[in-house]
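As you look at this complex, bear in mind that one protein chain is not there, while each of the others sits in place.
For reference, chains read A and B in written order, and residue numbers begin at 1 within each chain.
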Amino acid sequence: MKASITLRVDGEQRSLTLDTRTTLLDALREHLGVTAAKKGCDHGQCGACTVLLDGRRVTTCLSLAVACDGTSVTTAEGLAPGGTLHPLQQAFLEQDALQCGYCTPGQICSALGMLDEAQAGHPSFVTEGLAAPAELSDEEIRERMSGNLCRCGAYVNIVAAIRQAIAERATP
Amino acid sequence: MQMIEPRAMGTPLQRIDGAAKIMGTAPYAFEHRLERPTYLHPVQSTIARGRILKIDTRAAESLEGVIAVITHETAARLASDENKELWVLQSAKVHFRGQFIAAVIAQTPESARAGADRIAVEYEAARHDVSFSGGRKDLYAPKTVNAGYPTDTNQGDAETAFERAEVKVDSTYTTPMEHNSPMEPHTTIAIWESPKLTLYDSTQSVHSVRTTVAKSLGLKVDQVRVVSPYVGGGFGSKGEPHAHNILAALAALRVPGRPVKFALTRQQMFCLAGYRTPTIQRFRLGATRDGRLTSIIHDVVELTSRFKEFAEQTAVPTRLMYASPNRRTRHRLAALDLPKPSWMRAPGETPGMFAGEVAMDELAVACGLDPVELRVRNEPERNPESDNPWGNRHLLECLREGARRFAWSERDPRPRQRSDRGWLIGSGVASSTYPRYVLLGSRATIRCGERGQYTVRIGAADLGTGTWTTLTQIAADALQCPVEAVHLEIGDTEQPNATVAGGSSGISSWGWAIVAAAQELRRLHGARPAAGAEASAQTPKGADDETFAQHSFGAQFAEVRVNTLTGEVRLSRMLGVFSAGRIINPRLARSQLIGGMTMGLSMALHEESVVDERFGHVINHDFAGYHIAANADVTDMDAVWLDEVDDRSTPMGSRGIGEIGIVGAAAAIANAVYHATGTRIRNLPITPDKLVT
Partner (left out) sequence: MTPFAYERATDASSAVARVAAHPNAVFLGGGTNLVDHMKLGIAHPQLLVDVTRLPFSKIESLPDGGIRVGAGVRNSDLAADRTVRERYPVLSQALLGGASGQLRNLATTAGNLLQRTRCAYFQDVTVPCNKRTPGSGCSAIDGHNRDHAILGASDQCVAVHPSDMAVALAALDATVVVLGRQGERRISAVDFHRLPGDAAQRDSMLEHGELIVAVELPALPVAAHSVYYKVRDRASYAFALVSVAAALEVRSGRVHDVRIAFGGVAHKPWRARRAEAALRGAPATEEVYGRAADAELADAKVLKHNAFKIPLARNTLRMVLRQLAQGGR
């Protein structure tokens, strides 16, 4: 069965007609040619398909595209208009927070969503007393980033890159 | 050996392909944009042994969007059955559960999958056997083990020496079946435009995919092109083509002119993309009271598939690690109705050094010796089996440097002495080693452009290993030009032959070909070649290859915390110190070494593929069931290396680093768990159920 939807993807309004079975992930990759959302497991178990949906980090493999009609999607590509890397992306490059790169766009979107959540005072599983953390410790970053698996084992540098981006935000 | 002057080499150049990957625009195999794509979804056998009696494809073919269905009755005939793993859709026989038995080609991925669900299959099931144990009566000795090593070795009289030893360790260790699980699934887009077949593939070797697929299909090599500029991890599982490559090609033959897109699902990767065999390893160490080894016996049992043999070289590192007048190593295989095992990061060394380095820890405890000191006392002066001198053995320096940095001397050797709020704390050490391999057969071509620019072409692969960056650095130094002047082209069979990105041989083999081509360019065209000048050369054979034992070494130090009530284990600190020749790019090398250690941590604490013997397949076949380390599992971890140039290995002074990081990591963690708790866990992974009481 077919459905017509409209998505705002990386700032651009896109209309498309697709099978109701199409996930948001496949809509982005196969219908719109947006490859920054990656398919690693297709079952919400790896985080490679993470984007910002209306500003919040979500996996896209378990969302039906038809249910996302009218939403706004930002991928890692959209964070770098004209190829100019977002400061967090630049930090990933400098800290070498990637190897094969397949999980990387998802890590980037997840990290940005995570930083916003922390800014809004959201606690994590490791937050002492569930209080809003004054600053994100490495332990906090690790826990909040655990939904993005990386088989190359770039975690140490991913944490370093996020820490660098936080420090740069603090000192404009 | 004529070494090249390091100018770019040794500098922490940022990853050249980094920005494109970080933006998500670097095209991985499935992401090449092609007109009018079709999608393939396979049907897999639901028996582990037997034959197909009937396949009814009508319901699938009548489905909207389905273009065609191929089965063993309708697929094109292949030309070669030399590699049984690639004998796809050619017969009714089923060799393992999950084998491809049909495939649906459709206009959309949704239709292809729905079509595959509608194919009805009747089987004649035979009794299958996937039961892996060391007590099987039909264990056999393969002719050789992986990488061509002898199956068994024997020096002196190891059994008698063990019986007479003053101190003995006799333990059996097991490692489970493990899956490589790169984040990017195994993927191929195949297009048949007669007489040309093009594959956009995710592979560690475009050229070996080309030759293998060409042979399989009965095509000439130059009829096949394989393109793979970016690879989302492989860890050995993309080192050789698997059945999916052939299935995609067969589908492409069915829909000429249209691309067939095929990516394995995560679940399918657990039966169609290789894995590491489980191992059962009995390790016997005999020693004098002061810890000098008198006997080493390493007996390995592992599995292979019945239809095609793969024998992991698990006992091979035992042949060189420590001095002993008596030594025996042995590999035995159980042939089962399972998919074929294959390479997974440091095949042989990874499971073998887990057992060997835990056994050494047990011996240290038995002798009352510090485990670092025990290793010092058993340092061999020459390679124990070949009697060749060492090319560059720096194990003891790694151990000493690691001990210093890790504050090892402050450690109370007694187990179960430190705790903090309900968590026991302990530390452990293990050695690591990996052979220096340079494979012959790669060729590089260098062409001079305008204004001192060079184009360097070689069909190499970057699977996260940093090839784009490090080969550029090597080329710059070989050509004595800035890195900005080098334009590197890799990942396409249009480029000259390159050997596989495996065995930590890639940069050594390809880099040397580039160095040789630069020398050839100079020889043919002088110091300042004109635009358009071109030269090409192959990787030469090293002068010291037969006369020196060339290996990398390392030392891994780990500290863990173990919850006294729940048995949860958390790594709190880990350091690897490695000796691997010149490090070409310290920024990328550190990432790769830490990545290997992280995979070792994952092996130690998390990974286990569980085969259900009744059904014959891995039942925890996804990332919710097969755990790999997540971010929260990796805490304070670092990798450093000795400042070293290996002038016997390559003209760059380097050896490979892709694999040594994982070797010994699991042993160091298991030894730390013992030190924390006093409980020796010999069966990986170390999960809470094994520690809770």
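FYI, a residue touches a chain if its C-beta (ideal position, glycine included) is under 8 Å from a C-beta of that chain, and two chains touch if they have at least 3 such contacts.
Because the structure is a prediction, the values reported are computed rather than measured.
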{"item": "Residue among A:35, A:75 or A:110 that touches the chain left out of view", "value": "A:110"}
{"item": "Omitted-chain contact residue, chosen from B:477, B:633, B:646 or B:659", "value": "B:633"}
{"item": "Contact with the hidden chain (one of B:40, B:114 or B:224)", "value": "B:114"}
{"item": "Interface with the undisplayed chain - residues on chain B", "value": "46, 110, 113-114, 117, 422, 565-568, 570, 605-606, 610, 612, 614-615, 619-622, 624-625, 627, 629-633, 687-689, 692-693"}
{"item": "For chain A, residues in touch with the removed chain", "value": "1, 3, 19-21, 23, 42-44, 47, 50, 53, 56-59, 62-64, 66-67, 110, 113-114, 117, 120-125, 127, 129-130, 142-149"}
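To be clear about the criterion, only the chains that are shown with their structure count from here on.
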{"item": "Distance between chain centroids, defined by C-alpha means - chain A, chain B (Å)", "value": "29"}
{"item": "Touching residues on chain B, where the partner in the complex is chain A", "value": "14-15, 17-19, 21-28, 30-31, 33, 37, 108-111, 114, 181-185, 230-233, 235, 263, 265-266, 463-466, 587-588, 590-592, 594-599, 602, 622-624, 628-632, 634-635, 637-638"}
{"item": "Contact footprint of chain B on chain A as seen in their complex", "value": "19, 21-22, 26, 29-30, 33, 35-43, 45-46, 48, 75-77, 79-80, 83, 85, 89, 92-94, 96, 98-105, 108, 138-139, 141-143, 145-159"}
